[in-house]
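Each chain you see keeps its place in the complex, though not every chain is here.
Letters are used for the chains, namely A and B, taken in the order the chains are written, and counting of residues starts over at 1 for each.
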Amino acid sequence: MMMTATEYEASLRKLSLKVYMFGKRVKNVVDDPIIRPSMNAVAKTYEMAQLPEYEDIMTATSHISGKKINRFTHIHQSTEDLIKKAKMGRLLGSLTGCCFQRCVGVDSLNALSIVTWNIDQKYGTEYYKRFIKYLEYVQENDLTCDGAMTDPKGDRSLPPHKQADPDMFMRVKEVKDDGIIVCGAKAHQTGAVNSHEIIIMPTIAMQEADKDYAISFALPSDAEGITYIMGRQSCDTRKLEASELDRGNLFYGGHEALCVFDNVFVPWERVFMFREYDFAGQLVEKFASYHRQSYACKSGVGDVLIGAAQTAAEYNGAHKASHIKDKIIEMNHLNETLFCGAIACGCEGKKEASGTFCVDTLLANISKQNVTRLPYEIARLAQDIAGGLIVTLPSAEDFKSEETGKWIEKYFKGRSDVSIEDRFRILRLIENITLGTAAVGYLTESMHGAGSPQAQRVMIARLVDMAAKQKLAKGLCGIEKA
Amino acid sequence: MMMTATEYEASLRKLSLKVYMFGKRVKNVVDDPIIRPSMNAVAKTYEMAQLPEYEDIMTATSHISGKKINRFTHIHQSTEDLIKKAKMGRLLGSLTGCCFQRCVGVDSLNALSIVTWNIDQKYGTEYYKRFIKYLEYVQENDLTCDGAMTDPKGDRSLPPHKQADPDMFMRVKEVKDDGIIVCGAKAHQTGAVNSHEIIIMPTIAMQEADKDYAISFALPSDAEGITYIMGRQSCDTRKLEASELDRGNLFYGGHEALCVFDNVFVPWERVFMFREYDFAGQLVEKFASYHRQSYACKSGVGDVLIGAAQTAAEYNGAHKASHIKDKIIEMNHLNETLFCGAIACGCEGKKEASGTFCVDTLLANISKQNVTRLPYEIARLAQDIAGGLIVTLPSAEDFKSEETGKWIEKYFKGRSDVSIEDRFRILRLIENITLGTAAVGYLTESMHGAGSPQAQRVMIARLVDMAAKQKLAKGLCGIEKA
């Protein structure tokens, strides 16, 4: 049963998460003003799935139950599904103007649907069956899952088992009859405290000596022993200010957290990989491939930023200047180039042994590599168009103040038919996406999420068929006979 | 019936084209050493279609006859067809290392299959029926068509009918019972003298006063009154030299020609648009959209250049340097970014009223815009990797000469297990693609073919939905209520 946004919010209230922020435990996670906008963004994934006009893009038919489910819980059954996932990402990015956090869950579910099958083929295990049962639960209850991959890693030159502190990678600490005890942490967890479930995956390919680190499992997000420590963002505390005017994006945001697992018990039915170290790399690669496509959402955020830049230009009357028009075109060109990558890697997806469709790995990496670059240039152009006022605008309080409000009204007037407040609002939105809380998602997360740029370059080097290209060249110039 | 490469060559010999080059009439077009490599490149489109392993990509089933046909004569019946067209382009680009010239024909056939239908709907004409009959003829005989759009244009600030010389745009000069007499010229005609047919289309949107210019028709390439004047290319005369060694690409090339129509008669059954000026723009746009996708071929040429750069690096032992590896990755990244665009605009294609599938126009323009930039950077990186020797290498004669050959053998030795001649060959191939005959296609044609960069920018500005983007931005910052 798909939840409504309201039901989703209610479901979160039932969780008893242990969340810390600014040095204190957050008592009411759902209503915390810093966290709330990120909850709103996830709620949007529920809200949109209820709208008939978005049914095709936001929902799918479960290949298990045959029921209509939120696409964020769906296992891709075709390249169409992969393409729709990209479009869903762009749609939600454009509606929230930020990271809506739920893609990481669907990406981990799909990766597990492939790898659990493959492990079973080799080892005669029953992970796939377990996984499907878990999936049914997720689909049935329309849950938000945090797909958690990034370990702290400690000394990057050492493998997990050689680390001074054994917990630098998530590990099995103890094996029990009914399950395992794990220790470790996952960093940069997007949307962690808005999730019902957390799905753990290893973060690197492993050798036998690391087998205790080759684990994957899922737990309720409020399982005993899990602690969340919120990361702070540029301009986060503006959400605590009395006036909404300086926030930029009034409704939505993202968040990241460090998730600490302190001797946490996982029952066997929730374990999807246990010491099959030779599949750790495959799980990483599958998840990363899916997740690199997911950055399609940035073209949605780009839509917002382009719309904001155009509006800012209109508000000060500069929108007819040829250089402004050209910059808007360039922003659109770059933004659609991002979208092309996400579509192409979906379109070129292939069916895996388990029946799941996976994106084309090479093109997913190409796509994400562009995401590490082009949003920065789009943001630069937005600042160019917006003008210096985005960083010299007085505060909302000054705007409302009796003593200074009149001067601001008088001197920040642009076009006579545009209210100062509207001009204020649109500039704050551009500030938000290029320097503020949303810049975290639009820029830095675009850089490092789903793997830093070098990770994609390593994959590109591995995936292109250089021998074939050399053969072509050698044939044409006569080094080799055709 | 699909022709073999041999049959294709034989069919060309039957044409009596009036071709001029270096101030003289070319007596034997097929065997002329300057032109021959371009014929070889077109022949490759016939050769590959015969190979079972490429059947899926190189051939299609005619929606008229139900027979297997060369994909270059096919009307796209699905997005799969559009995607396969892109892959066919990359394949042939990679096999020839140059422009294989035949895409322009399939692009004009598809554009006409849409627009003739649309004209008929509005005016009750029978162009579509005529067109389909013509298409049957093309498919049945597996013909190569030159899709000819670019008029000389004269003074660019004036519309066709205001030009001092009325022939600056192709026009109806006289209307007869059995057909029309046309005058004008088409410039930059890729593969013109390797084509059986030439398909004329208008080059701009038109108003009523220009209706005599709003014409489209097809003729045999050797129709009475058509003259071809070959354009010259960088390093063209190397193909006349005794040794093959300095050519770079030993087998393939491209060509462009100016096609002059001097009072040429066109029978009515070959006329597909006649004074329906309000459809001139649509025909331009449809053809341009298809053709902008066709630049997928450049990622095939890019494959060759990447393979050549890698080989050159291996030949001088530099391939293990991290900066060389990184440059190869960058070349691949840019090259696959081009491919993503071509795939994405095909994948997002839509069915037109006539049943033909057309690429997504916005993404086709995005794709081509990248083609006007990225190959130049790939070429720059190739020159970086290749080293200065690509432009200081002595001539083939010096290499073979008794007096200098020994010095060249001695001093241009790179790795001991690589022959000097092989090193020569690979460097000449890189020279060929970045400065020589193939640079014409890989660089300058990438810039201007299917419309110069500004043409795409105008289209991007027109096609993006700025109002929707502004609405998103205004909603998020509170200017407009959601």
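Assume a contact is a pair of C-beta atoms (placed from the backbone, for glycine too) under 8 Å apart; a residue touches a chain by one contact, two chains touch by 3 or more.
Quick caveat: nothing in here was measured; it's all calculated off a predicted structure.
Q: What is the total copy count for the complex if 2 chains are drawn?
A: Shown in place are 2; the entire complex has 4 copies.
Everything below uses one rule, namely that only the chains that are shown with their structure count from here on.
Q: Fit subunit A onto subunit B over the CA trace and report the rotation angle, somewhere between 0 and 180 degrees, nearest 5.
A: 180
Q: So, what's the distance in Å between the C-alpha centres of subunit B and subunit A?
A: Measuring from centre to centre gives 40 Å for this pair.
Q: Using the touch rule from the top, collect the residues of subunit A that touch subunit B in their complex.
A: The contact residues of subunit A facing subunit B are 83, 94-97, 244, 248-252, 303-308, 310-311, 325-326, 328-329, 332-333, 336-337, 339-341, 343-348, 362-363, 366-367, 369-370, 422, 425-426, 428-429, 457, 460-461, 464, 466, 468-474, 476-479.
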